[in-house]
Each structure stands twice: as structure tokens, then as C-alpha cells.
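Yeah, one chain of the complex is gone here, protein chain that is, but the others are all in their spots.
Presenting chain A:
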Amino acid sequence: SLVIRGEKDEQAVLCSKDKTYDMKIADTSNMLLFIPGCKTPEQLNADQASCNVIHSQIAGFSNNYWELRRCRPKLKKLRKLLMEDPYEGPDSWKDQTLTFSKYTTEDLLSLIQASEEEILHQLQVIDACKIEGFWRILEFDYEMKLLNHVTQLIDSESWSLSKVPLCTCLEELGSLEPREMIEHTLLSYGRKYIDDAGEVYFEMHEDKICRAIAQMLLQNAVKFNLSEFHEVWQQSVPEGMTTRLDQLKGLALVDKSSRPETIFLLKVEDLPEDNQERFNSLFSIREKWTEEDITPYIQDLCAEKQTVGALLTKYARSSMQNGVKVYNSRRPIS
């Protein structure tokens, strides 16, 4: 079955179990009659019965129909809703008093313009978790606190980053934080696997951990001196991990034109969802972009089988600057 989703101020979309489609009404000056059971010439030829009159009813007629075009699921709202009340931990007084702004799966299905599978997939991507039946996003500081517990334990136990035992983590950290939260952190920042003995382990995602720590450092400053940042960042990550700028795609941007070079936080999820608005926003942040710099900030706009190149051709204008191809806005940005 199909579901049409959208609030009064939104454009309707049609959702199957796993896909989302824009709906547009198409008008025709012709009249369209629908006839159930009407036979085509091929079907009648095969039916070698004698000429009979077949009484058929016209089920209805119309001058218009809905045209569907597959579109990207509109998932920005999902994060927005869950950010209304991020989970700050069991000690937070907020959770005991406020009960609004919490969403179950059913709530999300009626509010988000996307198919169920796309919504559930996105919940996993943004590391949301279900607490008491409600989908919650962790407040960033709380998430870092949890991550820090885990990385400190890994360090003190001298475990390999690719073999972190679930059991021991729960034992050692269970007194500090809820066990579900410990496990959620391991699931968010690692890959779960079971060894031959049936024990559960996690292979930690070096890139994701380094990225989170960078965010923690960058969000407290408007911008950072790049070389200072490199130093502090490398020192802040767990032993054995190596920081690399490419871990920060879609999270931070380096300003190579400033002296000294600086780096600042720019999260793709904070930018508009609509294509034109996204490009306007990017061009107002920076007038000219290289393809390498802009790609992480427009990658998610690509429709099925669409490339970043195609998007740039459509929404930007290219020129050469110091021998490098750069893109700027097609229209003046105020």
C-alpha cells in the first residue's frame, strides 16, 4: 500500500515501503475513461469465441491525474524534531518533567515525508536510540562524555581498538552510566561482531571518533588556527588513532586564503535541504569553491544516478582561478 504524507504547509509526497515520490497533478484537455476488464485486440484474437457483445462499464473518468517523480526523502525534519529535546542522560531533570517533544516511530511516520525504511535508515545514520519507546538523539556533550568513558577504558585496559569487549565495558562502566547508553555508544562508534567463542566485540571506527572529537574542539570557537588545531586535535584523540583532515568532510572547512590558515565548523546537516537554497547558502559563506571543497556539502543532494558534476553544472558557474577550476553562484548573492 501507499501512503501520502505531508502537513498542511508541505507539498504532498507519496511513499511506498521504501521510496518517496513528489506528487504533481497533471491536467489534460482530453477526457480519460477507465474501463475495467476492457479487452485489447491481442486478447480478443486469442479468445477465438464467436462474436459476442461484451457489456463493459466505465468505472469513471477524469481530466487529471497524479504524476509521481522519485525524490530524495525529506529527512532534515527528522533531526529537527529529535533536536527539540535531546537526551542528556538519566540524571537530567528535564526528562522527568517534560513529556512533549518526544516522538515514537508512529509519530515520525505521520510527520516525516519519507518512506518507513528511509526513516528507519536515517535514524540509524544519525545514531538515534529508542529510550522508553521514544526516539532520542543524544545531546552532544553527553555523547562525548559517554565516548570518553569508553576510550579511557580502552586505554587503561590496553585493548586493541579492533577488539573491545562488550561485557567488560558494561561491567566497568555500568556504575557510571546506564548499560543501554554504554552499548549505544559502542554501536555508534564501532562495528559489532562476534568471535568464535561467541563473545561480543567492537571494532572501533577511528575516523568517526576523530571526527567527533574535532567537532567538540571546533564548536567552542568561531575558528581555529589550522596548525594549532592539528596539534590539539591529534593530542585529544585516543592513543593509536591518527587524525586526518579528510575525516572532517561535511563537518569543517579550511580557509586557505587567510594568513595563517584557519579551520571552522560547517555542518552539512545545518544547511538547507532544498537544492537552490543550499547553493545560495554555500555561496554566501564563500564566494568561490573548488569541487573538492564543495562536494561534501552537496553530495546528499544528488538524486538517483545524478552526479555532483551535474549539480554543479545546473546550479553554479565555473571559472579558473590561479589555474584551478572554481565554482561560484549563477546569480548575485545578497
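We take it that contacts are C-beta pairs under 8 Å (C-beta built on N, C-alpha and C of every residue); 3 or more make two chains touch, one makes a residue touch a chain; residues count from 1.
Note that in this section contacts and distances are computed from a predicted model.
Taking the options "Cysteine dioxygenase", "Symplekin", "GATC amidotransferase" or "CTF8 protein" in turn, only "CTF8 protein" matches the UniProt protein name of the chain that is not displayed.
Listed residues A:9, A:27, A:42 or A:304: the one in touch with the omitted chain is A:42.
Only one of A:58, A:83, A:221 or A:324 touches the chain withheld from this view, namely A:58. Interface residues of chain A facing the missing partner chain: 1-4, 29-42, 44-45, 56, 58-59, 61, 65, 110.
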